[in-house]
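With one protein chain withheld, the remaining protein chains of the complex are depicted in position.
Here the chain labels run A and B in written order, and each chain numbers its own residues starting at 1.
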Amino acid sequence: MSGVEGYMYPNEVTLYWSVLIVLYPFITGLVAGAFILASLERVFRVEAVKPTYRLALLTALAFLLVAPLPLILHLGHPFRSPEMYFTPHSTSAMAMFGYVYMWYLMAVLVFEIWLDYRREIVLWSQQSKGLMRTIYKIMALGSSNIGERSLHIDDKVGWIVTLIGIPSAFLLHGYVGFIFGSLKANPWWSSPLMPVVFIFSAMVSGIAAVMLLYMAVTKLRKQAIDMRCVDTIAMYMFYIFIIDFSLEMLDLVHRVYEADESFRTLNFMVHTKLYFSQIVLQIFVGTLVPLILLFITQMVKLPEIARKRIYVLSGSLILISVFAMRWNVVIGGQLFSKSFIGYTTYKMALVTREGLLVAIGLTILPLFFLWALVKLLPPWPDKDLHEAAAGD
Amino acid sequence: MNINRRHLMILLPAAAVAWKHVLAGTPEDSPNYQMSEHWWGMLIDIPKCIGCGNCVRACQTENDVPDGFFRTWVEQYHRSDYHLETPEVISPDGGKEGFPVVKEGEEGKFFFVPKMCNHCTDSPCTQVCPVGATFITPDGVVLIDPKYCLGCGYCVQACPYGCRYIHPEKKVADKCTLCYHRITKGLTTACCEACPTGARQLADLKNPNDPIHEFLKTHTVQVLKPQMATGAKAFYNGLDGSVR
Partner (left out) sequence: MSGLKDAGHLFRFAGLFVLAFLVFLVVRAYVVPKSFGEYGHYRGAAIGEIAAHPVKFAGRQTCETCHTDIADIKAKGAHAHVNCEACHGALAAHADDPMSVTPVKPDSAVLCARCHTASAAKPASFPQVDPAEHSGGAPCVTCHNPHSPIIGSDFTANAAKGGAK
């Protein structure tokens, strides 16, 4: 069989989890990370990041709406996926997905966004026209109570929801790590560190994504980028990335030092089939370079333009690094035989349901969702609305 | 040759009844089968396996296994005296058409290992199925419900033995059923039926008269990857330590 070195069990020659399953933890990670950034302002009172609060929430929602698509598309029978809701198997990590997802989508994100925007929604439902008016009316759920007491209650409840949202975000993404980390059959995956590493890399990637989006959107709106905000975000990104990198290195060092029965195989794989995606992309280009760059911004007082460029470059590299990390986990975990004496090759299809084009489409799709959400719920102060409200 | 006598035999009620029982479609037609009275496993006697591939072909015939995928397969091991932990293993087309001849006097030990679903008591594959599409029956056989399976592939990843695959046409997980349609009618599995040397023997652990009990008493038997603690029920006699 082509692409096989050594011996694979015959059923292992094909990879059953494709690039779509790489995309799935990547996208859910962005959701969790974006939400954590939003919670910085809301719960931890980091006022500097306020300009990104609503954008972070909308980003999380846009990506969350896309998150199940790669999963569903990779299923042999996509239309049977509601079975996960109807008969979830209590011992299966994957069965939890449906419920954790629904909880996170409805009880956390949608609810928090609704509470935060309710005042505007009510005002928009009174002042906009045509279809938009109807949409806002539906979103207001027929209540136009935006009195001071009512908004105060919203604020309190919103705070509680964010508080619940933090462990929920951890749960959503930690559990994705658990899906891989809990499989004893696969030594590349089986590790209690897996959920933790997934959470921290998720936070880094989500924060990087929101930072880049904020800078891009502000540029598009021809507004000035709030450097205090971006500096603060970059600082958090830097520190969380250090934790993430330390954890990943801990995992690596542990594996190298223990050198159990699978080590020879995995070591060979990392030095051959995964060399580019793991050593070059993930560790050097995607981790060490941005860490050094961000370290410089923390140590030296650089001019604004230099900081901006470093942030954009580091943020992009971090996204590449985290994507490479998901790739190395998902694809890497299937490249070696569970007999530990052989390797296979992943041949990515181009136009099939699990091919490259679909993967690219699914990566871009959240940006369209975000665009629509920003149109519907502009995350920046609406000047016209304020005046109109004052005139009421 | 006694064709006339044979034809006569077919018409005999006893033969007809026996055959009808075999052909019976559903368990209700085989009322003598009680799930609670059985606990199925398999005995694989490595010193008896000659690597002929009969089991692989029989399984494919009996169960319509798609080309390139295997519910059972045979591996030929070459365990060198100098690298006990890293054997050379081959399984050309699952060993379906046998193996290339090994010349006398080659260094190291050569032997065949038939592989199949271990029908584990604590199977990691049924544990991870998100919807309950794969399960262990009350008589100890791990099955897949092809009408309920999503085809997510999680069970394929969870099996330490590489026994599962996603059926390329049906798009659901597939694997050995221990010929459940046969063993529930008093027949043995297709692989056991076709094995010329008795290297594979269906075992009913709940049947006190099953020869498995005597065999287990008198032989040193091991399961594959015991460190996986899956409660595997494919018992290997004469299993070399290099087998994985």
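Basically, a residue touches a chain if its C-beta (ideal position, glycine included) is under 8 Å from a C-beta of that chain, and two chains touch if they have at least 3 such contacts.
Just so it is clear, the model here is predicted, and its values are computed rather than measured.
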Which shown chains does the hidden chain touch? A, B
Tell me which residue among B:Pro114, B:Gly132 or B:Gly151 touches the hidden chain in the full complex. B:Gly132
Could you please point out the chain B residues that touch the chain left off the display? 1-2, 6-7, 9-10, 14-15, 18-19, 22-23, 25-28, 35, 47-54, 58, 61-63, 76, 98-99, 101-106, 110-112, 132-138, 143, 145, 147-148, 177, 180-182, 184-185, 187-188, 190, 193-198
For chain A, which residues reach the chain that was dropped from this view? 82, 85-87, 89-90, 106-107, 111, 114, 118, 140-143, 145, 147, 149-150, 153, 157
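The rule we apply is simple: only the chains that are shown with their structure count from here on.
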Listed in rising order, the residues of chain B that touch chain A in the complex are 68-70, 73, 75, 86-91, 93-94, 115, 124, 127-133, 148-154, 156-166, 170-172, 228, 244
Spell out the part of chain A that touches chain B in their complex, as residue ranges. 7-14, 16-17, 71, 74-77, 80-81, 83-84, 87-89, 91-95, 97, 179, 183-186, 264, 333-334, 337-342
